[in-house]
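With one protein chain held back, the other chains of the complex are shown just where they sit.
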């Protein structure tokens, strides 16, 4: 099991949902960065559960304790380690999960892989709770990137049948990204929030869950970051993004719509604007030949519905090897797409920082 | 620029479209593998250009010369190096590309990144020709995997507006994959080939190109391969797949359709079949919590239209910094999706081998 | 700054001498290992300071708190994170170190590298205290290796002018290594301990420190572990061993004595013994062509004298850029060689585990 990523910035994530705590070590940060703790706190809060009916009612203080790497609020250059206590554990809820795997969850392959030794309480190391340290690390990455003029923001593009407006691929403002990256329910078209929440509530009341799509953008990168073949911007971002639970797809720019198009329709031409080379369109989502083109990086991510639902489901008993109906109790999110927005931003920030350092 | 990938099997790809040659070094192969050269040759031929109107008329012998790592047809355990001469170069065609970047191609960011030192002839190191050594390496990976009962095959799911049948996610036979992986124009529904070729020809005659989608599957993997967070099967496959030129998206199982669905609709339940745990559906495309579930791995890949088209396009002159109309001459593919099928299979085989060794 | 190592087992070490705490994350451990906590505690104790006059009087509880990766004493397969509080800090002692670098210590290059942002208190991340989590991780590695019949032990070969007996390269028993690896002052010839302690005391009373040499052995490895060129057993062990502060050299088998010898004198011949291939000598220290030969791995390590001494030393003031005499107060080891024995064993165990998993 590998929870380490990055070539230049190495992020090592640890913890299990019901272990003593969770956290991460960030190795390779520059020294001398004055951390903005309000910013970090806000990012953590965006991800944290228990805010309203759209999330699991489990509440966690999620108070990050910085163990090393920071002195008087400034990075020292030593590995930055952060530790978050698990304060709210209700292990009783998860007792029968050891033998009856939840459909579409990691339970069954984990049981086989770890021979039953893995901590199944709350999903163990597979819990979405492990995204908290990723958000923490991402908040720092964002701050470092912003000092270089690079801004990242994401929004909920779709939940079930309700869609937000899309980014204008070739024209994304710093203001928009800043605004999105502060919200706890990030949408471009604010009038859509209520409808989206209603969609989630509909599924929740039905004992069900619903999937979603998140669109993310990054602006301000210089031209030529990344490279072709095996160090592409797309591949680097993907390897971080697939570390976020429930992600099942990623597409850059037009993505799957490219398959239906002719080159003359979608090629991104060039023109000189104000003495500089500019792209006339950005169907490629800011990446050409694996490298940044200077246009905004834009991609969207597919999130599957939370596998844990209240409805009875077909499963098996791994001990008796008999079919068994599973009814999951406990606290669960009817949708993870809205809570995943800051996680996607964080993973993107870490991927881009790793490309740029 | 990084053209090295893999943790356990390390693949280092080298070459430029018009340099002396191209090739790769595969480090970490087990010794004692008797190579099936007919198989390798067939894979190379599937990818090779010049077969018919659907591909560029450039012909290359693409004769791989094994330089080391094989003795009497059997791997020695030393790095396997292969060298493919570039025999058919028409550099004259590419003269003005140095200063006038082709839209949607790597030219512009490469010019900025390499300060004009990169070899632009034929796309240089960014040429799709570099997929030849990937196919060679993938042919060996496939053979090693097949000896372990793992089979990989892909087909053209879509070209423009013409679609092939999809895989039945939870029921993919060895026979089907074997059949697909021998074809030079891989489709499940053979009656669709003519229509797809007509679609390509339509764009070609129009001086245009067209995109496509490729669907790939792998069967026979044990349960529990891969891991969560940063070593997921999805992330690993993606990092190899985005090394293939023109790929702009990847989705596993239902992928982006998950966003519109409820958990109760798409969760993959379990049942005991013949005394073993079986999945009742495979919407997750064979991956749960980043690990293999035992069901087939299924994913699809979006390919953009070949950027090089005959129609005039808007570009700029990077020396004079003036707008310029670009008319690309030379030999180009009206579509790369069909030729990319063996490349996608090869990249998948290499990713899976890297996960399993 | 990189404090991550390993390809298969990844160890990420964090902490600073006077930060909240220190610790490490071990990623890639197999699940199902029942940890021997007495063993771990004993290893920690062997390294811990404050035991007698031969070490710094700073006392630390060094109580490792396992944060994740272990459930009911058994590894879960998730990253194992351990946290050790820094309980005994006397920061006042280190005030002038920020501007006046201690000779032969990391202070000066660290000042330049980190622009004065690094935590200088107690040496910060450069403190030998950071070897505590390495010893913790090594104790687990040792246990896993012992279950495979691999035993590791080290002893103080030399302190100043006092030498212990050397290993008999080709004949090292499990009993001897087990005995050595439990001692807090490891010597083969027990009669030498008193003399060695007297040597340290002599330097201590003189306000000075003294260097030493440690010899380490590993037995029970199968033939053929490691490989040539860039994954040699020697290179792998060295990359871990040079992570231990104060190490300035490493030699395998005869090491530097090889330079004075003829091949006919030192070549390790073969003979059949009890139906198996045996080496007639082991001047190569158990490694041939970068791979294990089946004979014990034997190497020795040079440790420089602790740079921190009570005697006045020549230094400079980095602010005023004037020469300055430095008198180091505070608590310091007159010798680190004896305390480094379990650290060398730990680093060796981690390197070998990384080679074998």
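Residue numbering begins at 1 within each chain, and the chains themselves are lettered A, B and C in the order written.
Definition applied: a residue touches a chain if its C-beta (ideal position, glycine included) is under 8 Å from a C-beta of that chain, and two chains touch if they have at least 3 such contacts.
Keep in mind that this is a model prediction, so the values were computed, not measured.
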| item | value |
| --- | --- |
| Residue among C:198, C:223 or C:327 touching the omitted chain | C:223 |
| Hidden partner chain, touching residue among C:49, C:211, C:296 or C:342 | C:211 |
| Chain C residues that touch the omitted chain in the full complex | 1-5, 11, 13, 101, 103-110, 112-114, 125-126, 130, 157-161, 203, 206-213, 223-224, 227-232, 234-236, 238-243, 245, 247-264, 266-272, 275, 277, 280, 283-285, 288-294, 302-309, 311, 313-316, 318, 321-323, 337 |
| Contact footprint on chain B, counting only the chain that is left out | 1-4, 10, 12-16, 19-23, 25, 27-28, 31-32, 65-69, 71, 74-81, 83, 113-115, 117-119, 124-125 |
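Everything that follows uses one rule, which is that only the chains that are shown with their structure count from here on.
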| item | value |
| --- | --- |
| Most central chain, judged by mean C-alpha position against the global CA mean | A |
| Length of the line joining the C-alpha centres of chain A and chain B, rounded to whole Å | 27 |
| Interchain centroid distance [CA atoms averaged], chain A/chain C, Å | 39 |
